Every structure is written in structure tokens, then in C-alpha cells.
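For this view, one protein chain was removed and the others were kept in their places.
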Amino acid sequence: MEMLSHDILIVGGGGAGLRAAIAVAEIDPSLNVAVVSKVYPMRSHTVSAEGGAAAVIGPDDSLDDHAYDTISGGDWLPDQDAVEAFVKEAPRELLQMEHWGCPWSRQPDGSVAVRSFGGMKIERTWFASDKTGFHMLHTLFQTSLKYDPIQRYDEWFVTKLLVDDGRCQGVVAIDLATGKVHGIRAKAVIVCTGGCGKVFPFTTNANIKNGDGMALAYRAGVPLKDMEFVQYHPTGLPFTGILITEATRSEGGHLLNKDGYRYLQDYDLGTPEPQPVLRSMELGPRDRLSQAFVKEQEKGRTLQGPYGDYVNLDIRHLGEKIINSKLPFVRELCLKYENIDPVKELIPVRPVVHYMMGGIHTDILGATPLEGLFAAGEVACVSINGANRLGSNSLTELLVFGARVGRAAAEYASRQKGNGAAVAAQAAEEVERIERQYLSGGGKGDKMVDIRQGMHAAMESGAGIYRSKASLQKSAQEISNLQDRIPGIRLDDSSQTFNTELVAAIELSYMLDVAEAIIASASQRTESRGSHQRTDYPDRDDNDFLAHSLAVRKPGAAPTIEYLPVTITRWPPGERVYGR
Amino acid sequence: MSANPQHTPYHPRWYRASMPIFWWMRRWIHARFILRELTSIFVAGYALVYLLQLRALGLGPEAYARFLDLLRSPLSISLHGVSLVFVIYHSITWFNLAPRALALRIGDRRVPDKVIAGLNFVAWISISAALAWVTLKG
Partner (left out) sequence: MAVDSLAGNAAVVAGGEMVTLEVFRYRPEEETEPVYQAYEVPVHKDWVVLDALNHIKDHLDGTLSFRWSCRMGVCGSCGMMVNGDATLTCATFVESLLPGPIRVGPLENFPVVRDLIIEMNDFMEKLESVKPWIIRDEEKSLEDGAYLQTPAQLADFKQFSMCINCLLCYAACPVYGLEPSFTGPAVIALAQRYNLDSRDQGAGERNAILNTDEGIWQCTLVGECSVVCPKDVDPAAAIQRYKVSSTLQWYQKLLMPWSGK
């Protein structure tokens, strides 16, 4: 089989992938680097991030403070050496973005402005109005165009990592426009495919976030780390999952149950005051608010809509003037994408899946245990986010670890000679598998939508905000049944040209593998920490679980879970204190 | 950086629709645009008349008198009427576009579009008025 060939192949053209590509091109222009992405790079999900990117800049701030906020926010699960490297390199990376033209918001004297953000004790979040991710992604993409060694395969969809001789040596990808399946050799492969929010029914994540890279690595035998840690945001729109920012509540928005009652007062979150009080009621921490929703749901005091249960967020009392001046984007999102006017109507909200703390197990340079395979961005778990990511750390993580992984892969690739011959045979086999499994037509099995809905239901009920042994076991069984139904999936579409149904079917199989790893990791962690809350084990247990979980795939059986101790450098575990 | 460097063997057949000749009739905004393009003929017409007038002037008083007679003919007057409408339409759309081409700034504040367009209109009307005053007085 004829193969394409590059020194370094990057899967994913989001913030992490593009930063890595530029790092390679800058460190060694003689290396031939290619970016494969299933969407045009500027469509990647980084584009949706709004809030900002954290890095120490002010004179009254310090690297230690940023590190401490990150570690305590992550409930002492982040690796402290990784966090220290992260906060140290963060300012330089954001400055580099400034030099590349990112339109950071400014102070009157022309210096970069920073804002405060949940969980950060001091203002250190750089922002480009309320479109930070959008501006970062477009700046990175446009800047990447100036480097000749960077080639792109836009709208190519990766289906497999090629592993031979204990090394990752390339990928197999479908060129969507023509339907042709190609093998691409590479001395090093960097996976930057982002998160997996679509495993859950309600998420802020885009349609393309299906955990592809996690599943690819998992299938190649690479462990997935800390997969039980899934972040919920308390206020998303139920149908679309569109995020309604915290600012709505800090301006004085109220959360109401079906009786119009500010139910948070029943959950040890303070007493209702007419004016918003910091760290009380609606301004409590994200996880507590999400948990209160579930409790309220159990009491039957939430409302039922066509898309499941919800509560109401009321900002009508703020009046049109304040809403327009302070929360224009919230009003625009509600009006334009959900047909609701918050000036006159209640906003239905519910907790939505927002971010994946876990991911492909990497070291501090982005290398995975599989030689030749690297990862960075939301798909990877270094880990700096631990049990709970702090808002605005993730965009910075893309840059810091994108750059690191690019340098590490460049260094690795320049030491490698050629590829083994077995790789081409493997690629040919994959081509044949896709053809046989999906395109031969006549599949009389399930419709994809049924399997997807089954997965969503299993994840929401069994591995959501609260988990228990029983709920996880039940979901594990359901996911395993769904996995068995994948080979018999029925595709209407057997075309070679831009077969989106084929892509969706493969993505669904990825999501089920990721779901399996989430559930298995959550079952084994018999404690509650950060975003992982077990009703049967409500307390944190540092004796047994100050450790990362590593899920290793066992085909045909549940994955095995191993543990890796957390690296502690200077901050011994303490209590996670909020609101006091 | 080049996209899809590899030319694939089975390049799909693309469907290309061609623009129909009367594409501009399908939408009002396009028709309005074509109308505006047409007005430039009348602007050119005015310029031509003006050149002819200069030429007539150069040829001597008799030629000039003949030229003025010609201008007084009903045909010429109705043509001028129509032209005036088109040229005014042209001018108005032109001045409305002015803020697009000009981003003026006073201190830190950008001058609002309406002000720029307004200033243009004021200048246009006052210059026209001044010219009218000079010519009609004489």
C-alpha cells in the first residue's frame, strides 16, 4: 500500500495542535510536520471558549499563588511538578500570543488587561473580550500559515494509530472529500484531539468532541488517566447546552425551583439576600450548585421539559437596562440560539458537562508510555487539572503543553530513522476493515441514534454528578451491551464522498470506549474528590486515593485500573475551603 | 503551509451552478445595486453635456447661443429632469457610503458614521446652494 510520509504528524488542529506545529517548525525547520484535522482548523472547538486564559502578570501576583490555586482547586490531585512548570511558562506563552497578534483586551495605558475568574484568588486571566478562544485559535491558525514546513490535511478523519515494534509510527485517515483511506507514516505522532463532552447528553461541547484521540490511544494500549473526573457547569441551557456564564449570577440572578423558591438555601449555601453576596447562595462553587440541582431533582422539585429536568434562572428583576449593559452576550445567546428573551422570560438551566480533566496518560513533556506517541491539550492528562479544572487554565494549558510536546516530539523524531515495513500492511488492513464493517451496505442492525441515546442515558444516570457502586455497575453493563451492537450498526449512506454518517458511526464507537474507561475508573475510586462524587463514599480518602487512576484496555472485558501516586513538591494536601 | 498536498486519484465530481444572466432580478438588493450602477451613465451624461458646453463656449457667442437654445428644448429638459433624479440618487448613495471608506477619529473616539455622512451631505448641499446663488444671481 502506498503511504504518505512525514517526520511529525499532529492529529488535531485546535489550540494545542497548532501550537505544537509551530513549536516544531520553529525548533527545527528541516522537519516535515503535518496537521491532520477532521474539520478545518479554525472550526476546532477551542473557538468556543469565552472567558480567558490564566497567567501571572500583575506585580502583586506570584507563580506560587497561581500554583496553589490550581492545586487546591484540583483537590490535590494535580502533579505539582507539572503545575510548577505550567505556571512558570504560562506568562511567556501568552506574551508570545500577544506578539503573534492576539487581540488581548487592554488597559487605558496600552498594557494587557486581566480579569478575575472563579477559583483564582487574584486577577490573572487574560481575555480578548468575551471571545478569547476564538481569537486565540484564529491567531494561531493564521500565524501557522507563515511556516512553510507545516502541511495540512484538512477534513481528514483519523481512524487508527499504527503501532509496530513497540513504537507509534503513523496513522490511518479518511480523506472525507474523496472517501479515500490513506496510511500516513510518521516518526512521531502527537494527538491533540480535544475532549469528549458528547459522551454525555447535555454538554457545552461541540459536535466534534467525541474523545477520538483518547479512544485511539486506548485502543493502542496506552492508559487513560483520571477518566472519572468530568467537570459540570451548573448553568447550561437544557436543549443546546449553551453556557450561561457565572456573571449572570454575580449580577444578581436567582436560581428557582418549580415553586419559584430559591432552593439553594436548603443546601447549606447561605440565606437569600436581595443583593448578591459573594460565595453564598447562587455564588457558591460550581460543583456544589450542580450537586444541589440533583438533590432538588430527587425531591421532585425541578421542572420537566421536553429535554429533561431543569430549574429556572431569573434575571428579569435586573431590568432591561442592566441586562443590556452588563450581560449583553447572555441575552444574545438566549435570543439567537434558544428563542428566549431573559428580559421577559425565565431562563431554563441545568448542569451540563463542560470539560474532561482526564485523558491520555502523558509525562510532563507530553510523551505517552507508547514510544513515538505524544499528546497535549484537553485530550491529554499531564496532570495539572487534577480532580477539578480551574476556569481559564485550560486555554493556557493548550499553549504551554502544546509547545512542550512540539519540542519533545521534534527532538524524538530527529533521532529516529525510518519506519518498519509492517506499518503498511496494518494500514491496508484498516482500509479493509472500514470497508467491510461500515460500507459494504446491507447492515440490518441498529440505527445509530438509538445506540447514542442509550449511551447518553447510561452516562447521565450512572456516571453523572453523583455516582454509586450500583449506578456505575448498571451503566457499565449497558455500555458494554451497546459496544456489542456497534458492528451491526446500520448505515444508510455508502457513498465515498463526504460520508458524514460513516464518521459519526466511528465517532460513536470512540465514545463508547471512552465511556467504558470513565465508568471503570469511577467504579474503582471509592472516595469523593473534586468533580467525582460517590454517594456511597462521600469523603476524600488521601490514604488510598491520592493517586491517578490509569485505565488500560482489555478487549472484550472491563479495563484494568492501576494507580500512580501524585507528585507532591511543596504543597501537602489540605482541605478545599470555599466560602469561608 | 499548503492544504491537502496530495492529489487524490478519485477526485469527486463537483457540481457548479452558473450565474443566470438575470441574477440581479432575483433579489431587490441586487436590482437596486444594478440601478445604482446604471446611474453612472447619467453622471457621465452630465459630464458630457458640460464638455460640450465648454466647447460651444470656445467656438464663440453664436455657437454658445445655439447650444443654450438646444438646452431649452423640451426633450433636453425632460432628459435633464430624469438625469437629475438619477444623479441625486447616485449622490445620496455615494455620501451614505462615505463613512464606510473613512474612519475618522477625534482624540480617542471614533466619529460616528452618521456624523460623517451628515457632514458630507451638509457640504454637498451648501456647495450646491452657493453655486446656485452665484449662477442665478448673475
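Each chain gets a letter, A and B, in the order it is written, and its residues are counted from 1.
The definition used in the following text is that contacts are C-beta pairs under 8 Å (C-beta built on N, C-alpha and C of every residue); 3 or more make two chains touch, one makes a residue touch a chain.
What you see is a predicted model; the values in this text were computed from it and never measured.
**Q** Which shown chains does the hidden chain touch?
**A** A, B
**Q** Among A:R43, A:R407 or A:H548, which residue is in contact with the omitted chain in the full complex?
**A** A:R43
**Q** Just one of A:R124, A:K160, A:K198 or A:R553 touches the chain that is missing; which is it?
**A** Candidates A:R124, A:K160, A:K198 or A:R553; residue touching the omitted chain: A:K198.
**Q** So one chain is hidden, and I want to know which residue out of A:M448, A:I479, A:L546 or A:I561 touches that hidden chain in the complete assembly.
**A** Once the missing chain is taken into account, the touching residue is A:M448.
**Q** Name, in rising order, the residues on subunit B that touch the hidden chain in the full complex.
**A** Contact residues on subunit B toward the absent chain are 1, 3-4, 12-17, 19, 23-24, 26-27, 29-30, 33, 37, 97, 99-103, 105, 108, 110.
**Q** List the subunit A residues touching the unshown chain?
**A** The list for subunit A reads 39-40, 42-45, 47-48, 92, 95-96, 98-101, 103, 105-112, 131, 134-135, 138, 142-143, 145-146, 154, 177, 197-198, 201-208, 239-242, 306-308, 333, 336-340, 447-449, 452-453, 456, 491-493, 495-501.
The working rule: only the chains that are shown with their structure count from here on.
**Q** Just how far, in Å, is the C-alpha centre of subunit B from the one of subunit A?
**A** Each chain reduced to its C-alpha mean, subunit A and subunit B end up 54 Å apart.
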